[in-house]
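Selected chains from the complex are presented in situ; the others are not included.
Chain naming follows the written order as A, B and C, and within any one chain the residues start at number 1.
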Amino acid sequence: MSDFRAPPSVEQAVVRRALDEDLGLLGDLTSTAIVPADAQGVGSITTRKAGVLAGTSAATEAFRQVDARVALDWHATDGTRITEGAELAKVEGATRSILVAERTALNLLCHLSGVATLTARYVEAIVGTNARIRDTRKTLPGLRALEKAAVRAGGGFNHRESLSDAVLIKDNHLTYLSLRDAVDQARARWPGRVVEVECDTLDQVAEAKTVAPDLVLLDNMTPVHVADRRRHPCGLGPGGGVGGVTLDSARGYAEAGADFISVGAVTHSAPALDIGLDLKVY
Amino acid sequence: MSDFRAPPSVEQAVVRRALDEDLGLLGDLTSTAIVPADAQGVGSITTRKAGVLAGTSAATEAFRQVDARVALDWHATDGTRITEGAELAKVEGATRSILVAERTALNLLCHLSGVATLTARYVEAIVGTNARIRDTRKTLPGLRALEKAAVRAGGGFNHRESLSDAVLIKDNHLTYLSLRDAVDQARARWPGRVVEVECDTLDQVAEAKTVAPDLVLLDNMTPVHVADRRRHPCGLGPGGGVGGVTLDSARGYAEAGADFISVGAVTHSAPALDIGLDLKVY
Amino acid sequence: MSDFRAPPSVEQAVVRRALDEDLGLLGDLTSTAIVPADAQGVGSITTRKAGVLAGTSAATEAFRQVDARVALDWHATDGTRITEGAELAKVEGATRSILVAERTALNLLCHLSGVATLTARYVEAIVGTNARIRDTRKTLPGLRALEKAAVRAGGGFNHRESLSDAVLIKDNHLTYLSLRDAVDQARARWPGRVVEVECDTLDQVAEAKTVAPDLVLLDNMTPVHVADRRRHPCGLGPGGGVGGVTLDSARGYAEAGADFISVGAVTHSAPALDIGLDLKVY
């Protein structure tokens, strides 16, 4: 299993749903009407734009579920930078099977490579700094595991997988008690887990310093504030991230010393990378 | 049931998967540690960018699945143009429940409103012509029904829901037989169903005219070709669409007389519309 | 819960699958295009042929899953003999919802009432005897629980629910060992469970008498053989059934003393009972 891959059973379930959507109750009307049942074909999966590849195992799974005898030969792996016009894989098998699986495989490949590609652009924007690009929980329903794998393929890192793996205290939680009490309660209830705090104001940052969360996430602040935060070596924990950052502003924060830069856009707004399948039949 | 809504059972399943992703096995660590179990809150779902609303019933379903006693009061319906900063809905109920459902509800709302908003931009680009914007099968796995509903909310129209509801003959299918034979076979196998033909060249268009498909989809052609196609009233069926069109080029095709303009981007590359939830607690 | 009803969760799952089949990804194109979203209607579910009613709770569930606000008022319960033209229920609610649920509800009602009706005809054929009509495992995939409930509604009785609830030794099992050894092994492995033996020949019946199974099922025999079997009070257990019987031949076997008459046709070949829904809208 590649580091850039979601758990296989999640992948299988996503592909199954996508095929169910695309085959309906009657299957592929066009292929069954026009393509001879015994026709064999060779397809070429080709990039139409440069980017970073992700989703190859999901695409493979789509062909496998339709017809286990279709053979895929990938020339690149997830995480690879791909150039426009490059052949990524050869697909060989029954023409009907290739045509039936094509759209599902490409939808996965184009979306996940889109996520990896946008992630990689952010990673490039901060190259040479110590900051890391990190995803969020702003993922598309049912696709989180695959999108988070694609973020890794693009050189990014995964923040929380769910509400269930780390504590993250935000403004909304602080109506009932002080930041100090909130951190204390979180540590008491979930000892041994990461506790992060999101701060909107400099006052909150000052308070956070005194309670030593594992990470302070700065929201709506400028690189100056980030740099300022770094002058408090006494305590903001192992790192500090920044939300709401764009491709243009990322470098400023990274250079100011942010450890993590969270980017929701890499999962919720990544345009598909254009990848197609050209079929040759015999 | 609104016209702009996916079948409820599909919606329920999508929400269930999203909540399963986001709650993991331990649920929301932060809320259970910090927010009193009996705390009540009022949330305000607010736009942070102008756009077109979609996904309200999916968002409602997210709150309902978490806690049926949470009350939502929507001030706008799917398909409504929403301005920046407007309150879309009030959410009222247990604070923990609101916080648990928040991200799932917003992920759906932001993505689907993103789809509707991008669709609406294409629709505006061709306003005043007879052309219609149409989606494709390039949807995100597991989300097709909801995305196609969002396309309708944005003023667009749905092309095929799957491989199973209409015949669409492309180049890949024509290796084995002529276009004429392909159309004949499709009509013989699936009588009474729509048969469309995608043409890449003018020669194909000329041939298509003689076999009278219900629709000719022109690929990689200029508005001039579209206009030219219209001078053959004898036969291209009720309409003719154009693929691979951008926001800039759409109007040219529409004015040249295209009946449909297919846009894959509205589902595979729509950026999320920024919508947030602000919570007030008592 | 009525005796004539399948476990509710099975019923819910069957209805969910049927609705998923019938709504596809776009829902009911016709209703959403033509019927106003706020239109209300009253439907009348009416028999078009006489028979025995079954499946009312499944039909109710179909309306409930589409729209919980649709109200059903049944005038008859499962197991009731219904005359041609009688109104079985009133349905009231949003017209769109009624139209969307109609076919799923009727498909269930017509099939299950068909099963109950055919069962009842067999039951009538043997009225006044001590024999009972019994179903088999020859049910339609996914519908066994509902069909077996419909058999009960028709006055029949359920034989095995699955391979898992009783032992039934047939010819195919006897290649490896004698009938005596087979019964002994079955009693040893699954003590306290019913052990039945199916006999094709009189010699087998004679042998079966010596091993005392709980039931001997006679296959391919005449009523004379059944009567003959009854002259051996020493041992065929509490009863003896007969397979492969028709509506015409059933009474002969019953009068000869068969305790059970198994009929595969009541589940695998029952024609649908014609039941329709007439809608009045305001």
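Brief remarks on what is shown
Heads up, the rule we're going with is that a residue touches a chain if its C-beta (ideal position, glycine included) is under 8 Å from a C-beta of that chain, and two chains touch if they have at least 3 such contacts.
As the structure is a computational prediction, the values presented were derived from the model and not from experiment.
Displayed in place are 3 chains, all sharing one sequence; the entire complex defined by the structure file totals 6 copies.
The definition used in the following text is that only the chains that are shown with their structure count from here on.
Think of the whole protein's Cα atoms as having one middle point; the chain whose own Cα middle lies nearest to it is B. For the pair chain A and chain C, the distance between C-alpha centroids works out to 51 Å. In terms of their C-alpha centroids, the spacing between chain B and chain C amounts to 43 Å.
Averaged C-alpha coordinates give centres for chain A and chain B that are 22 Å from one another.
Taken residue by residue, chain C touches two or more other chains at 24-25, whereas all remaining positions touch fewer. Residues 14-15, 17-18, 21-36, 39, 41, 95, 99-100, 103-104, 106-108, 110-111, 114, 137-145, 161-170, 172-173, 175-177, 182, 185-186, 188-190, 193, 264-265, 268-269, 271-272, 279-281 of chain B are the ones touching chain A in the complex.
On the chain B side of its complex with chain C, the touching residues are 1-3, 5-10, 144-145, 148, 158, 161-162, 165. The part of chain C that touches chain B in the complex is made up of residues 16, 19-20, 23-27, 32-33, 37, 65-67, 94, 96-97, 100.
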